[in-house]
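Here's the structure we're looking at; comments come further down.
Heads up, one of the protein chains got dropped from this complex, but the rest are sitting where they should.
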């Protein structure tokens, strides 16, 4: 078949891109070669719209061992231990086949982590669905949760945290972002860069089938009416094989047989082989007759582009083939020598004994397009002048109850109870808290992790929103007593070819970047997902931050459950009553205008560091950061977690109660302090110029605010826990 | 005391149980499913996880593995054999224990703490145990115990019911049944009480920093009984 | 030769999956469903030209692995 411009366009390439390919090659590519280009030049693999902006992110730091550019980022956690972690999106496939889409998302990100020699020790996920009124939402949610659980539970990695939101902007494009954290010895990290020529290239794992051909290009396109036809690109996951692959790879990694290793993710054999060669500035020769195939008669094009799951590509040291083969055979996995490294700087593909394709590696990687797309600046909206009369008919307790049972605030236990969160015996903070925490096996150390995003804030003002999510992630680390270390980010946006969307992207990224720099919270890995758009309707900008924190001594971990009666609860940070974009404004008043709460990075850092030092001194009995819903929701969550009540002080001065209790000002924490320690704690806060006030005193039962609230923990618990159960089980 | 933990492809609580056994004083060996011989053991454990991916039926394929013949021989000669979660499923699939573990009642995987009442203490597992209600952790998709009426009758007559889902105080009631098990059954014995199959994971509850500590109670007591 | 097998739960065995599916369908406004039971279907391609022999083999597979006769029945059928 000779390749025409039309065929190239059907492959998702643009006219000028096809022309450029012909220019580079000085001829028309054949169909296999076109396949290689379409896979490597699409948005998903080439980052052509995002590359120039991603460069802004701070990616280095004292603890950073490996920043972006490898399968996952790596940070140092002392004593020759390191943490490998990354987040990745699987949005498009999950909308089409929620179970398999989510499952293979989890499988893919775990491979990215164990490719580097790390044993996965925790999973997290950030999932976003359309309105709860939307007909599809329930089945999508059920499918995604089953898929995430089905895969992670089977492999035996605890899922320790996540985030779930509902918003109608996801009606036609759900988001499924999966994150994995792994543990590795610092001197045993494996990289994807190939070195040396004439080294055997090994294929291991499952056989190659016709599944998922063009998955990467699907992730680089908007959905349209023909979505049904795109369906065959969904892969099926096999967690059992992944578990075997994990064990086999880790077994092979105990010595130095491996020169370079790369999972076959998006664009399968194509991107893995090209990345290895490109990083090593080498060439690679592949003999596709040797590739283990599931179906007969697969063409080179199909073999190169298949996205069959649970496969790895390895460059071995000469002479290690037999040893490696034995290990993979023991685990019942396919093993084949399918090629070798060369010094040609080309990828050369043989099939049926004949050369089928030949392209300089550089054309596929370094020469891939890079665009500086037009983007539009988004102004900070004016403050929404909400008519205070609207408050008059409201009762504080009713508002609290309504927020506690709203889809975005209610307990997500229905979801995380379906994830095995305790397997591996090191989970010391389960889902439901500010961050999940797992111990570093056999040591006193522990790692905290959380995923955060705030699409409403990012939509209202991307720059502020971008800062906010980093700060929220940072606060979540502090709240469990962990020192924030580094982040990974998954940037979910609409169509980058539209100026507005591109503007959202650029400014969110600027915000993320500023906050990360200020807080010394570098970005070590990440992923971009554009084209989350169906029939011209795009999602709200939804960058997701996956944060990692470190505890030297896990016994000092804190949680948000109140511990005992008659302790003082302090609010750290200033409460001004910012209502615009709060859940109170959007859900209760139905007011959607106005700016998100402002971020003050100085206060953020100062408040956080001071709280962390108080935690490390042992003064803080429990702690929770104040986020969506404001103070009253935050304190209720502490009460529910600890099954202890509180008597709340009336705020002093002429403040409006609704604004005080439901405003979403940033940089705040609630901390529980014993009366004996209160003076000491206050003096530390004062010395550090941290604003604080006394919020209330814990008591045996009931949440009480004089004249306004007197309600039992049980009642609030029920309201908070049943909404999702009822929604899903009825 | 010597224990052996059998490792199948897809087992994933094998490390957890080995750690628990060692913590409480067992010498433990990990035995690969393709081995034929079982080393001399005072206790053999079939661990939790997803042997063979839980494909077909949970435990079905593990029950055909090479090592299983030796395990059956060991049990038939009176050796202590314990199956936890997937291990319990393997025990029913090999017919060493009666009945079967079906899909949970609401077709959902469940991971949480539950209370179980110890129903029979005249055996090596629970003799002398200090509590009669334990707070343990479950994590399974197929823990819904089912057997025929006849089998149930026989089990009751032989006092083979080991653990029952209950509340904090030991009240056994359908309300506290997390998965739809017949009669709230969380664990059962063989006729001779040397084989124990149970859904809860005591190995996940061996430190106060984990989900709880009642697992420690179980293992300490087990070791003392074997001494 | 291709042979198929249908494995179903015995009548008196509870079928939680079937029940859940029924509930979900009802939630999607399919009414008038009395009952749904879920079973398994296998298609076995076996290198054996003699139909009787092939079926015998498959029968044995069912007894030894594919069905758990404590709770399940099986039936060898023509592949669809």
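Chains here go by letter, A, B and C, matching the order in which they are written, and residues are numbered from 1 within each.
Definition applied: contacts are C-beta pairs under 8 Å (C-beta built on N, C-alpha and C of every residue); 3 or more make two chains touch, one makes a residue touch a chain.
All of these numbers come straight from a predicted model, not from anything done at the bench.
Chemist: I'd like to know which visible chains would be in contact with the absent chain if the whole complex were considered.
Modeler: In the entire complex, chains touched by the missing one are A, B, C.
Chemist: Decide which residue listed in B:30, B:56 or B:72 touches the omitted chain of the complex.
Modeler: Once the missing chain is taken into account, the touching residue is B:56.
Chemist: Out of C:14, C:46 or C:70, point to the residue that touches the absent chain in the complete complex.
Modeler: Of these options, the touching residue for the absent chain is C:46.
Chemist: Residues of chain B in contact with the chain that isn't shown?
Modeler: Residues 52-53, 55-56, 61, 64-66 of chain B touch the chain that is not shown.
Chemist: Going by the touch rule given at the top, which residues of chain A touch the chain that is not shown?
Modeler: 96-97, 99-100, 139, 206, 209-211, 231-232, 234-236, 238, 240-241, 294-295, 308-309, 332
Chemist: Over the whole complex, note the residues of chain C touching the chain we left out.
Modeler: Interface with the chain not displayed, on the chain C side: 6-8, 18, 21, 24-25, 28, 30, 32-48, 57, 60-61, 64-66, 75, 77, 80.
By definition in this document, only the chains that are shown with their structure count from here on.
Chemist: State, to the nearest whole Å, the distance from the C-alpha centre of chain B to the C-alpha centre of chain C.
Modeler: 29
Chemist: So the centre of each chain is just the mean of its C-alpha atoms; given that, what is the distance between chain A and chain C in Å?
Modeler: Measuring from centre to centre gives 40 Å for this pair.
Chemist: Residue numbers in chain B touching 2 or more other chains?
Modeler: Residues 106 of chain B touch two or more partner chains.
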